[in-house]
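Here the complex is missing one protein chain, while the rest keep their positions.
Showing subunit A:
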Amino acid sequence: MDRYGMQNQIACIRRSLFDQGYLDEQFIQLEELQDDANPNFVQEIVTLFYTDSTRLIQNIELTLTSRPTNFSKLDDYMHQFKGSSSSIGAKKVTSECAVFRQYCAAGNAEACIRSFQHIKQEHAILRKKLEFYFQMMGQAAVAQTT
């Protein structure tokens, strides 16, 4: 694929992430913070998010299996998760986190468990899409220098 074809493909991938509701305007603000002084800023932030959120997922899973259910702890973890998700513009993940917190507030453990499956699903889908997007951007950067 030539350089322009690759750039077009990257633009399409990026547009679809917004059109399909995976990302919101917060991601654009991250992109605007990226510059020559911080050329990989977006990827660094996203990597940090996945490191941090993986830890939170493990903590939440452990807490969900404990009896009695510690809804206060669950809410604290999910508050952190929601904060991080919204900071990178992960729209669907953030929405699912909000739903989880509602079930937490209602003390509904079964619904929390179901909601958490949705969160993990959206978290994994977004990760794959962003990994592909960054991979394409990396290839385009290499193509530009050759």
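Note that contacts are C-beta pairs under 8 Å (C-beta built on N, C-alpha and C of every residue); 3 or more make two chains touch, one makes a residue touch a chain; residues count from 1.
By definition in this document, contacts and distances are computed from a predicted model.
Asker: Just to verify: the chain that's not displayed, which of "Proteasome subunit beta", "Eukaryotic translation initiation factor 3 subunit H", "ER membrane protein complex subunit 1" or "Response regulatory domain-containing protein" does UniProt list as its protein name?
Answerer: The correct option from "Proteasome subunit beta", "Eukaryotic translation initiation factor 3 subunit H", "ER membrane protein complex subunit 1" or "Response regulatory domain-containing protein" is "Response regulatory domain-containing protein", the UniProt name of the unshown chain.
Asker: Which of these touches the unseen chain: A:Gly21, A:Gly83, A:Gly107 or A:Gly138?
Answerer: The single option touching the absent chain is A:Gly83.
Asker: With the missing chain put back, one of A:Phe49, A:Phe116 or A:Tyr133 would touch it. Which one?
Answerer: Result: among the candidates, A:Phe49 touches the missing chain.
Asker: Of A:Ile28, A:Leu62 or A:Ala124, which residue touches the hidden chain?
Answerer: A:Ile28
Asker: When the complex is taken as a whole, what residues of subunit A touch the one chain not shown?
Answerer: 25-26, 28-30, 32-33, 35, 38, 41, 44-45, 48-49, 52, 76, 79-80, 82-84, 86-88
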